[in-house]
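A single protein chain has been omitted; all remaining protein chains appear in their positions.
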Amino acid sequence: MHIPDGFLTNRIAVSLDAVSAAGILYSAGRVKLEEAGRKVPMMGVLAAFVFAAQMLNFPILGGTSGHLIGGALLAILLGPMAAFLTMATVVIAQALFLQDGGLIAAGANIFNIGAVTTFGGYAVFRLLGGARNTGRIPAVAGFFAGWVSLLLSAATCALQMALSGAIPLRVGLTAMVGYHAIIGIVEGGLTASVLTFLARVRPDLVDSNSKTRLGIADWIGTLVLVALPCAILALAGGSELPDPLEKLLSVDHAAEQIVDPQKLTSAGRFGGYFVRSVLFVVLIGVAYLASRLARWKRSRS
Amino acid sequence: MDSCLSLRGFTTETQRAQTKRNNMSEYAVRITRLNYTYPDGTKALEAIDLDVRTGERMALVGPSGAGKSTLLLHLNGVLTGNGTVRILGQALDPKNLREIRRQVGVVFQDPNDQLFCPTVYEDVAFGPLNLSVPEEEIPRRVERALRDVGLDQSIRNRPSHHLSLGERKRVAIATVLSMEPAILALDEPTSNLDPRNRRHLIELIAALPATLLIATHDLEFVLALCSRTVLMDRGKIWADGETSSLLQDSALMEAHGLEVPLSLRGCK
Partner (left out) sequence: MRHNFIDRYANLDSPLHILEARTKLLAFTALIVAVLWIPAGNDFAFFAYFFLTAILMGTSQIPLMYIVGRTLVILPFIVLASVAAPWKGIAGLSVLFLRSILCLMLLIMLTNTTRFVELLRGLRKLGCPRILVLNLSFLYRYLFVLTEEVLRMRQARDCRRVCRGPMRGELKLLGSMLGTLLIRSFERAERMYQAMLSRGYSGEFQVLAPRKFTWRDLAFLAGVAFVIFVTFWSGQIAKVWTRVLA
């Protein structure tokens, strides 16, 4: 579900980059004010934990496998803002270490996997009364928090891909949301069982969150952060307005040639393309070999 | 890989500087009526009275859960209980915590908890950096600390997860030595070490000039290094005295879940 570079239009990718950056700066500021010192090692260790947990694959019906996200669970345990920062760390680390998700697309990935799952999951948990009650309710609330968080995340991902013209909306939504509805059962189930386990063994960890009540300012901030990208996506994605950066660089779209498959198959044209492609590959191969074999003397400084 | 420097009978610069500082106050640690309760209500320490002289080597023995580690954490203010803790004459206070932490080095049981920087160098430099030691001085401190624990300088750029347990334990001690503390508190230094590494560790600790407080289950180690032993159990001090006579008291030992060490069993 991590989107690589090139699949989203630049407008959408950059606007989500801006939103995620703003979100990170805001959360970084907020978490600092509380017991920052205590939280940082905890967030770092949990980031490693989520990173490792996300690499665990479990088999689902017939050959495919799914993996966990963990955003909802983290939000319930740490509070949504710290959880968001932790998940953002994980997404960035995945892009840097495993090239899972692109660099410019990182904003979109942080939004889908970091913001939507944590805030969405937390909201569902609180709405279902998970924070206040004991007994079975936190487990049930936890299940739905986990499940819904995946659905929301898949939906925003499909929306972004659709607005970029990469994958049409109907296909995207059914595929992604459908797939994640199934994986979501496992995520929800695990969220619930981990919460139950923790409530039994270390209840202080589960309760600690009820103390960090989100203020009005935070809820307003959350709404803005959610509404803004939706607005931007709606405007930018479907907009006929020219991309300001392209205007600056005087890019001429009219000059683009769309390759017509019929023209391709006519022998002469095809021959031309073939020769050019071969030349392309050869030149690049030469460039690569030349630089690889060039002996480089380390200058003594 | 382990470089086997013999440390006995070879004074380091660190030692000379330390001895000078130590001679200035008679009591390194004075604890009076210290009580501490965990957040969940269990009593961890009850009315602890303890005085440790400068340069003394004291062992803390007792069964698991006796409160040894908890006590060590009070020495540098990581945990605060009711009662007074005076380090080198100064009572613990939020204002002087930084200076206290410079003087008291605590080495934890699991080296993985203390090695959190990407390379060994950065871990050993972490302490001095936080204490605002000037930038030029840091490489020298790191070099000295690594030398004092008998590690080769080439280990500096390696990530700590590439090291063996014995090496990690030594690096953990180095991370504290680089701050040049007057007092060293070690929590189970020889646990999980193979015989050779354990021997090396004993030699290295023997050569350190600081005042030592060592919490351990390794009673032979205590016999070899510490002149004084304090027995703790259920948060209280039950015995405090000269090591071999205390450890030979089989009734006392067995009452508190310990045993007379093998090397002492013959001589009754």
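Per-chain residue numbering starts at 1, and chain names A and B are given in the order in which the chains are listed.
Basically, a residue touches a chain if its C-beta (ideal position, glycine included) is under 8 Å from a C-beta of that chain, and two chains touch if they have at least 3 such contacts.
On a predicted model such as this, the values are computed, not experimentally measured, just so you know.
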Which of A:A95, A:L128, A:L152 or A:V177 contacts the chain that the document leaves out: A:A95
Hidden partner chain, touching residue among B:E122, B:D148 or B:D218: B:E122
Contacts of chain B with the absent chain, listed as residue ranges: 73, 76, 78, 98, 101-102, 104-106, 108, 110, 112-119, 121-122, 125-127, 129-131, 135, 138, 159-162, 175-176, 179
Where the missing chain touches chain A, by residue: 4-7, 10, 13, 24-25, 28, 31-32, 36-38, 40-49, 51-53, 56, 58, 77, 85-86, 88-90, 92-93, 95-100, 102-104, 165-168, 171-172, 175, 186, 189-190, 192-194, 196-198, 201-202, 205, 245-246, 249-253, 255-259, 261, 264, 280, 283-285, 287-294, 296, 298
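To be clear about the criterion, only the chains that are shown with their structure count from here on.
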Centre-of-Cα separation between chain B and chain A, whole angstrom: 46
